[in-house]
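Yeah, one chain of the complex is gone here, protein chain that is, but the others are all in their spots.
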Amino acid sequence: MDHEIRKHSAKIGLSPGSFIYTGEKKVEEVKISVIDYNRQHLEKHVVNRIEDTFPYNDSDSVSWINIDGLHEVEILQKINEHYEIHPLVIEDILSTNQRPKIEFFDNYIYIVTRMMKYDEKQHVINSEQISLILGKNFVITFQEVEGDIFDPLRQRIANENGRIRRSGADYLAYAILDIIVDNYFLILDTLGDEIESLDEKVLENASDEGIVKQIHHLKRELLFLRKSTWPLREVISNLQREESKLIKKQTIRFVNDLYDHTIQVIDTVETYREMASGILDLYLTSISNRMNEVMKVLTIIATIFIPLSFIAGIYGMNFDTAISPFNMPELGFRYGYLIFWMLTVGIAGGLLIFFRKKRWL
Amino acid sequence: MDHEIRKHSAKIGLSPGSFIYTGEKKVEEVKISVIDYNRQHLEKHVVNRIEDTFPYNDSDSVSWINIDGLHEVEILQKINEHYEIHPLVIEDILSTNQRPKIEFFDNYIYIVTRMMKYDEKQHVINSEQISLILGKNFVITFQEVEGDIFDPLRQRIANENGRIRRSGADYLAYAILDIIVDNYFLILDTLGDEIESLDEKVLENASDEGIVKQIHHLKRELLFLRKSTWPLREVISNLQREESKLIKKQTIRFVNDLYDHTIQVIDTVETYREMASGILDLYLTSISNRMNEVMKVLTIIATIFIPLSFIAGIYGMNFDTAISPFNMPELGFRYGYLIFWMLTVGIAGGLLIFFRKKRWL
Amino acid sequence: MDHEIRKHSAKIGLSPGSFIYTGEKKVEEVKISVIDYNRQHLEKHVVNRIEDTFPYNDSDSVSWINIDGLHEVEILQKINEHYEIHPLVIEDILSTNQRPKIEFFDNYIYIVTRMMKYDEKQHVINSEQISLILGKNFVITFQEVEGDIFDPLRQRIANENGRIRRSGADYLAYAILDIIVDNYFLILDTLGDEIESLDEKVLENASDEGIVKQIHHLKRELLFLRKSTWPLREVISNLQREESKLIKKQTIRFVNDLYDHTIQVIDTVETYREMASGILDLYLTSISNRMNEVMKVLTIIATIFIPLSFIAGIYGMNFDTAISPFNMPELGFRYGYLIFWMLTVGIAGGLLIFFRKKRWL
Amino acid sequence: MDHEIRKHSAKIGLSPGSFIYTGEKKVEEVKISVIDYNRQHLEKHVVNRIEDTFPYNDSDSVSWINIDGLHEVEILQKINEHYEIHPLVIEDILSTNQRPKIEFFDNYIYIVTRMMKYDEKQHVINSEQISLILGKNFVITFQEVEGDIFDPLRQRIANENGRIRRSGADYLAYAILDIIVDNYFLILDTLGDEIESLDEKVLENASDEGIVKQIHHLKRELLFLRKSTWPLREVISNLQREESKLIKKQTIRFVNDLYDHTIQVIDTVETYREMASGILDLYLTSISNRMNEVMKVLTIIATIFIPLSFIAGIYGMNFDTAISPFNMPELGFRYGYLIFWMLTVGIAGGLLIFFRKKRWL
Partner (left out) sequence: MDHEIRKHSAKIGLSPGSFIYTGEKKVEEVKISVIDYNRQHLEKHVVNRIEDTFPYNDSDSVSWINIDGLHEVEILQKINEHYEIHPLVIEDILSTNQRPKIEFFDNYIYIVTRMMKYDEKQHVINSEQISLILGKNFVITFQEVEGDIFDPLRQRIANENGRIRRSGADYLAYAILDIIVDNYFLILDTLGDEIESLDEKVLENASDEGIVKQIHHLKRELLFLRKSTWPLREVISNLQREESKLIKKQTIRFVNDLYDHTIQVIDTVETYREMASGILDLYLTSISNRMNEVMKVLTIIATIFIPLSFIAGIYGMNFDTAISPFNMPELGFRYGYLIFWMLTVGIAGGLLIFFRKKRWL
């Protein structure tokens, strides 16, 4: 559950625009890869120095530079100098607990999003900040760790006939965002399965306390998802409306579609939140119901036998019957014991009828 | 309850605009029917190939092409080519877990809605995606399964004097949406009956736990309905306001009416949600009340008889009265037993008065 | 409680603009009355046929046609033809479960409202749809049943010096709406009394379960009121803002006042809803408190006497004291019984001090 | 608690603009006072007839006419005639349960506010309607009862060097509203003290039920305050924005300040509401906790001694040991009683270990 509570205080007092990486060093080495393509040609390289990617941007073809690992601040410094990126943007790329946002500059657009990954072993959602800079004919993406979510996209680029090969850098940026949003659906499917399984468990009256912890955990994950997805809606909505010369008109139609997907993610998160609350309510009601049942059993048993025990207790007393005829004459009755049993059965029966009338039985 | 949790992940990584049907294959064969009409003439056909419907669109009369079953992707490919429909629209038609939405294109309008059907046997709401393309003089509708909800509309078209025969494709689209919204009322009536019956049961203090499950189920259904109807409001509101040359002015008045109906549906869903919450509150309060009553009975009985049993226990002790006059002299009293009874009745009476004063009796 | 759950499904599949009355036939005969007035003259008639009212509209004086009972559809058909009312309006007049709304047409305004009446016997709010058509110099009102709420208005019209005689049809329409809104205050006063009485009952710790049912009922009524009044606000707000040539400028000032009243109604409904929730909270807390008290009494009595009974039980055992000096030697002690009592009183006293320390006593 | 539930129904059916006082007659006699001032001169009078105040308005100096008591309707009639006040305004002044509002007329502004006073004896907030008419160079205020809240203002007017003497009627109106809003802070301070004291009581685990009633009462008062302050925000916001020639530009800056105060009042009311809810939650949790503790004590005692009593009961049975060696041979054992005690202590000890493991002890 450590994902929700990230330290923010590392940089307090520093000058705004300072280049300091606030996250953990999640990968050993920074990996820089570049894909350069247009309708005819396609080049893929893994380079050692960020400077090696600069020539690609001078060409007319679309260049996608992907940087995995953020702890080598000099790389960002060089990007800042070569592409004339605002220092605050560089600072934001390095602060890996940003809220999703979009910023429009004269010759580039800066987008921050969060990528989610469900850790099957620990049953937690891990999140990673993915920053994206869209320039005239290049896209630079920054990831905290090396990941494989962009692999399908790389395959689509490899396909000579794909739309992406015929489109510009704006379509590439859209495709990257689209894959990130699609990943939310994966998380949602996992959480949806969890909700269904919890719902069934609670409906079957399983009473182990683990369920509460699972619901609690689920609500946390949903809260966390919500925190990442609501601002994403604004990001994509701004991308739709802002008239930037970097976004071509035919790409807008695709961004609209992406917006619909984002809305659907948010909608589903909200629905799941309500469902999780509903399951908790159901669980609490079940506990109350069961407590009620337990109490009834206790009450019925105790209410029947406590008076009977009292009567039995009476005739176990040792008052001296020899001294006086007033002392426990019943003990000397011929049918005393029979009368005792009749009394006992009578009281028990009466109480049972009383409970039946109260609908406790 | 599987309707709310649909898998979204089937298509992750695919290129946007890929034509892949994500739903289950719900019908064996795709059924294509076409109705072509104007004020004077009316033709109805069931055709085998989608190409057979294309000639109808060239005429001035209104053509309604209805396609039941979506698993034959080639049909959509041909529609895409013939009517020049945007690939993202085709993709949306095939992704059968869309949120209701509307999209305006230069020469057609694309609307996605969800149709609800109450499954009387399983007591669940089934939902189906209905997509609609409104062109200059044609309407194409896509259903996941063959259904009969459009039958009344077909009858109205058959009636030579109906307004629909005198109106264009925009009125036909309106009429289709109107029937879909009217169907929500059917669902609402069923849920309303359920709410009333639950309310009565809870008011009558029926305590079986099944009620909680029913309320839980009802709240789910309402959550589900709400998720489908809120976006519908936006869809129809956009249809009202957007000035498209495909919608004639006199039709707008009807769309306004449809908007009012949608608002009424949403209103009713929200009211039902509050009512369901109210019933749950009432149920929980009833449980508390009954638990309280159970506790009181137990407490009264136990509190009266436990001290009495103790007294009876005392005089059942076997201290040797012979050894010393201090050992249980009461046992030798002439009226010992009578005094015991007076004590007993006195204590019981006192406690009863105490309980009466506390208003427990 | 049947008012909230009205059937909507009666008309599904019918052509929009069909003239079918969906409500119950609440009155035997339709009653048509007409009042025609201007500053100088005043005429009142009850007519048999709707055609008899048409001549009044041709004059310059203001005509108020009131129709009680909606089951004779032909009347509405004739109105539709004579006044050129849109068929959807006629349909709405006949569908008596409309949400309050306003629609502006070129030569008339159509307003739907709901009138509330508190049924003193059954303690339910009955609601009735009142439709109003405001034309150039006439107002037509439609009621489901014959009622007397407009009587004060008729008296004001009878008064030669009243403002209403000097004003036009728009002022008459305002006056009708004003009376309807004023009636909400009547309902609110009744509900306010109920809230106060419930509040007092709960504060006095009255514990009968009937209170929960009353609160539940009250919340329902408020939910129902809210559903009718929120849209009314929009209706009157639109009446204020929309610039229709049918509404004179000096009447707007009165409509503003009416708007303030509507806001006050809504405000009061919301406040009452919060108060009702507060009362339910108070009730639930009282139950918990009382349960706690019950439990304490039980625990104190049981905790004191159960150990004591055990001790008494010990000395009621029949171990053979003759066989061995280890078998219950206490029974043969000279002061055994006195020691028993000292032990007993000591334990009881100790427990009482323990309970006092825990603040249970 | 009678303040929140005022009767609204007194005037139903009356013509709008009827002059009828709906409140109680709270003062014996109507008191009319007038203060006329400018930078140089200052006059104060108490007059008998409203007509005596009219001359002051003709002068250039600022006149403040204050009327305490509203039951003499003729006074308002004369004001209506002399100042040409709209009849609906007069009606609103007389209806003393108005929601705060502002209305702009050509030559005057009408403002309704509610003044709060905390009744220290009965621990309730009393509210009074204060109406204010701001004209070109006069302000008329209407109070239900004679009060002293305006005394500090009168002193400031008496001070020759005060800003108020150099400013116009608009500044006077602002100063009156400012004093009314400042009074809310007084109420809030009282409620804040109450919240703090309740919070401490609940944290100290005081369990008397009176606390619930106090929290309930507090929430009511806050609900009531909220109802009066939210609309006030709108009133002052409109005063800020509406460009009326009656409000000078330099006064707007002061109105802005007043707006900030109003926001602060609302903010504090909302915060207090949340705090009150928090206290109720804390109280409920405390009850649950204490119930839990009570139950544990009962369970521990009962669980230990009930089985022990059963064992003691066994050896109190009178099976005839003489008849058969199978009948209760333990009674004849040499160490029977010692074994009984060992068993007893063993069971009790085992249960104590069990409870300790369950963390009940």
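So that you can tell them apart, the chains are marked A, B, C and D in the order they are listed, and the count of residues begins at 1 in each.
The criterion applied here is as follows: contacts are C-beta pairs under 8 Å (C-beta built on N, C-alpha and C of every residue); 3 or more make two chains touch, one makes a residue touch a chain.
Keep in mind it's a predicted model, so treat the numbers as computed, not measured.
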*In the full complex, which of D:38, D:126 or D:286 touches the chain missing from this view?*
D:286
*Selected residue (touches chain absent from view) among D:123, D:163 or D:356*: D:163
*Which is it among A:20, A:46 or A:291 that touches the chain not included here?*
A:291
*So that we can see where the missing chain sits, which residues of subunit D does it touch?*
151-153, 156, 162-164, 175, 178-179, 182-183, 185-186, 188-189, 192-193, 195-196, 199, 203, 205, 253-254, 256-257, 260, 263-264, 267-268, 271, 274-275, 278, 281-282, 285-286, 288-289, 291-292, 295-296, 298-299, 302-303, 306-307, 309-310, 313-314, 316-320, 323-324, 326-328, 358-360
*Against the chain that's been left off, what residues of subunit A make contact? List them.*
1-2, 4-5, 7-9, 11-17, 86, 88, 92, 98-99, 101, 103, 205, 207, 209, 212-213, 216, 219-220, 223, 227, 280, 283-284, 287-288, 290-291, 293-295, 297-298, 301-302, 305-306, 308-309, 312-313, 315-318, 328, 330-338, 340
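To be clear about the criterion, only the chains that are shown with their structure count from here on.
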*When subunit B is left out of the picture, which chains can still reach each other by chains of touches?*
A | C, D
*Indicate whether more than half of the residue numbers at the subunit A-subunit B interface occur in both copies; give same if so and different if not.*
different
*asked:* To test your reading of the model: what rotation angle superimposes subunit A on subunit C by C-alpha positions, in degrees to the nearest 5?
replied: 145
*How many angstrom between the C-alpha centroids of subunit C and subunit B?*
25
*Taking each chain's centre as the mean position of its Cα atoms, how many Å separate subunit B from subunit D?*
40
*Can you list the subunit C residues in contact with two or more other chains?*
205, 288, 291, 295, 298, 302, 306, 309, 313, 316-318, 328
*Name the graph shape formed by the protein chains and their touching pairs; answer line, ring, star, complete or other.*
line
*Chain pairs in touch?*
A-B, B-C, C-D
